[in-house]
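Only a single protein chain was left out; the remaining protein chains are all shown in position.
Think of it as A and B in the order they're written, each chain with its own count starting at 1.
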Amino acid sequence: MEELLVFLELLGTAAFAVSGAMTALRRSLDPLGVVVLGLITAVGGGVLRDLLLGITPPKIFDDPLSVSIAVAVSVAAYLPPVCRWLMRSTILFEKLLLAADSVGLGLFVVVGTQLAFQNLPEGKWFAVAFLGTVTGVGGSILRDVLVRDVPYIFRKHIYALAALAGAVVWILCHLYLNDTAALLLGSTVVMVIRFLAAHFRWSLPPAKVPEE
Amino acid sequence: MEELLVFLELLGTAAFAVSGAMTALRRSLDPLGVVVLGLITAVGGGVLRDLLLGITPPKIFDDPLSVSIAVAVSVAAYLPPVCRWLMRSTILFEKLLLAADSVGLGLFVVVGTQLAFQNLPEGKWFAVAFLGTVTGVGGSILRDVLVRDVPYIFRKHIYALAALAGAVVWILCHLYLNDTAALLLGSTVVMVIRFLAAHFRWSLPPAKVPEE
Partner (left out) sequence: MEELLVFLELLGTAAFAVSGAMTALRRSLDPLGVVVLGLITAVGGGVLRDLLLGITPPKIFDDPLSVSIAVAVSVAAYLPPVCRWLMRSTILFEKLLLAADSVGLGLFVVVGTQLAFQNLPEGKWFAVAFLGTVTGVGGSILRDVLVRDVPYIFRKHIYALAALAGAVVWILCHLYLNDTAALLLGSTVVMVIRFLAAHFRWSLPPAKVPEE
């Protein structure tokens, strides 16, 4: 179980690093900028989660493996053949970015939910779900704010609801099945919701406002 | 006393939720974006305050009532009749946004100052005032950064000075009157300063800079 948790967090770190590096590529940052944004996106959610749970210093700071993976993935994304491949069409680029971000989100939500559960008193389900959701979306918000994009969470594919659904599924599976199922099903739910939302262009009607 | 504190924090949460939801409406975000920004604005200052004071996890995460109120207020702001009413004139909209933000600021400053006082060693008045000010302005900064506005604190109506004045008034009332007076007078001072500054268009001369 503990190994699955570590593995999923590592996978989520890599996925968020891809999304950060791709965002940096789109902004034409230099290679160091690509690595820095990949790394910040990859570790941001976990750092926020640990700070909120009172775990200091955040574990990522003593985890050379995760950091190395995030850096390696970001460097790889910058390499000309990979970069060219990623960039060969805007539509494909957006789909890959969505995929990387969704995988990262799904995994960080369930890992965050489980760690919140382990660090809070028994029965605080509201707090567990809320913390899991927040720590899942943290890295993505940080990534977008740093390059001055409007964060995904405000505009894309029912982002916050997908994260919340994943946390709730984790809790239900934890109560009625087991934690392995909770991790796998919870993250799958997040990814499936986001892919469906993107594929069928689910969107909510924006408020109508007069011209400014 | 403790009840007054809880009540004022709840009222401040609702006021900041209104300001966040209105900011989201102005940006034509979808309803989920309106709720997310309302919620982040409402809880942001309190989370920052608790992290700075070493209270983990921040209390808001175990406070379904505050979160529900912030969500309900944000949903209400999005409802077409309310939204239309809010938007019927730009000038009115700006005044309502200013009012919501000022009420939230005033209440969060005094609540933050009191909590800083309760969590710090006796006599640390500088730290109490500084923490109260910072935790008051935190939610508003987060709101504006997330939608890429220049934060109020850099441009509006002597924002930071009003917050600091509220914290100082809280301390003076605490020393020479009582804590109920401190909460009520401190928050009133913040709101009055901001309303006067807005009404009389008090402003400080920007630095003159050559064209870039």
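Note that in this section contacts are C-beta pairs under 8 Å (C-beta built on N, C-alpha and C of every residue); 3 or more make two chains touch, one makes a residue touch a chain.
Bear in mind that the values here come from a model prediction, so they are computed numbers and not experimental data.
Novice: Could you tell me which of A:L10, A:V67 or A:V150 touches the chain that is not displayed?
Specialist: Missing-chain contact among the listed residues: A:V67.
Novice: If I consider the whole complex, including the chain that's not displayed, which of A:L11, A:I69 or A:M87 touches that chain?
Specialist: A:M87
Novice: So one chain is hidden, and I want to know which residue out of B:V71, B:A99 or B:I153 touches that hidden chain in the complete assembly.
Specialist: B:I153
Novice: For chain A, which residues reach the chain that was dropped from this view?
Specialist: Where chain A meets the chain not shown: residues 24-37, 47, 51, 54, 56-58, 61-62, 64, 67, 78, 80, 83, 87, 90, 145-148.
Novice: Touching the absent chain: which residues on chain B qualify?
Specialist: Contact residues on chain B toward the absent chain are 51-54, 116, 119-120, 124, 126-127, 130-131, 134, 141, 145, 148, 150-151, 153-155, 158-161, 203-210, 212.
Basically, only the chains that are shown with their structure count from here on.
Novice: Counting in whole Å, what is the centre-to-centre distance of chain A and chain B, each centre being its mean C-alpha position?
Specialist: Taking the average C-alpha coordinate of chain A and of chain B, the gap between them is 29 Å.
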